[in-house]
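The chains shown are only part of the set, and none of them has been moved.
Chain naming follows the written order as A and B, and within any one chain the residues start at number 1.
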Amino acid sequence: MRLQHATWQEVEAYLARETGIIVPIGSTEQHGPNGLVGTDAICPETVAWEVGKRHGVLVAPTQNLGMAQHHLAFPGTISLRPSTLIAVLRDTVLSLSRHGFTHVFFLNGHGGNIATMSAAFAEVYAERSLQQAPGSELHLTTNNWFAGPRVRELAEALYSDAEGTHATASEVALSWFARPEAVKQVEMSPRIAPRGSAQCDADEFRRRFPDGRMGSDPSLASIEHGKRFFEASVDDVWEAYRTFSGRE
Amino acid sequence: MRLQHATWQEVEAYLARETGIIVPIGSTEQHGPNGLVGTDAICPETVAWEVGKRHGVLVAPTQNLGMAQHHLAFPGTISLRPSTLIAVLRDTVLSLSRHGFTHVFFLNGHGGNIATMSAAFAEVYAERSLQQAPGSELHLTTNNWFAGPRVRELAEALYSDAEGTHATASEVALSWFARPEAVKQVEMSPRIAPRGSAQCDADEFRRRFPDGRMGSDPSLASIEHGKRFFEASVDDVWEAYRTFSGRE
């Protein structure tokens, strides 16, 4: 059930029986020579919609922009500053909380968002804690589709060391499954990209990772692999959501 | 051409021949008894993708959240504060400007965004103007899909007084064309909703507009109307984009 496709009366009815919601969050950033700029948003969105459809969980619109400052030396990247992303997530959570949502499950597609998301949750809680306002029940969590147990196992089996940490083979595969019309066949050179830390500014990042990949060989990806990651992730996420929301 | 479906090398190639981009921006807010919460994002996104496809213009990911504070008393609405939206748009524009984009055309689906978008543009320009930094060429504009000449004429012809100003018949029609699976048949009572000002907080807004509509009878909408709004808007937008970007 997608929030964008519901009327407010349908949301009201949903809230009468369930107060959890899934919010896909990604990024708009380069993903190397054969990866899509939208990879990090497309992947969690695709998984979230399927979980929503199979299990009747409401799915909010995707947050397409994330914290991607280190990718800004590559054309097409759009980044929010951490302070901006904190404000966006704060307003999102306060809006949902006003309606009675108690469990907000952010399904994340970008490792670079994780720290800022955690800071954003703390910012929301700190407003309550500093003012001793009791506040209503509010549970917040970040779930990374790429870190679920079934997904990790599959990536290890398919790619081992060539999976990498940015523009990974697994995320390229899933994005191709979701957008078969956008598959690109590109040869990688070197086959496996250099490894290293992304904690730096954009110019330094591009010096370290000249074609944008980090430690990966995404030419191993395929639509068929993507389908398997899709199924693995839908199961991972549904399991995590059930535990988080306390739903049967 | 969708930015989400491109690699950074494809964006680089695009920038070598053209430096304009379309950014769809909407809102996540109630749209009355038969309108979708995602109406304001779905409409400009649908039009933008078609303009991009027909004319080869790059289209950024949709900004799904807007300034919708007055709708927060209806479940499902998610609003950014104006100050948050200003920060989001500032970071978006600075990111694009860094890559060499000179004409950023925001295709907007929500009247409530217009003032804040204008303030955001001024915030970006003010940073330049207060510091006497020359800055690179940067043109920003807001185009409202619902206000184009062909769209206005069609709405007048089809609905006249029943078009209204929120949850309008025309936007409901276009969103149904874009999402036929989400059409809802609901009787309106009263047939035409009350008119008035939306400049108030959420509780007051709901008192003034009990079912969320403002001055409209969206039960007049149909998928077939939506298709005509789609064609009208694609032409309106392409004309406006060409004038703005100086493209032939």
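By our rule, a residue touches a chain if its C-beta (ideal position, glycine included) is under 8 Å from a C-beta of that chain, and two chains touch if they have at least 3 such contacts.
Since the structure is predicted, the reported quantities are computational estimates derived from the model, not experimental observations.
J.: Out of the whole homomeric complex, 2 chains are present here; how many copies are there altogether?
T.: This structure file describes a complex of 6 copies of one sequence.
To be clear about the criterion, only the chains that are shown with their structure count from here on.
J.: Could you please state the distance in Å, as a whole number, between where the Cα atoms of chain A are centred and where those of chain B are centred?
T.: Roughly 24 Å separates the two chain centres.
J.: Would you pull the chain A residues touching chain B in the complex into a rising list?
T.: Residues in contact with chain B: 2-12, 15, 28, 30-38, 41-42, 60-65, 72, 74-81, 83-84, 87-88, 90-92, 95-96, 98-100, 179, 181-182, 184, 186, 212.
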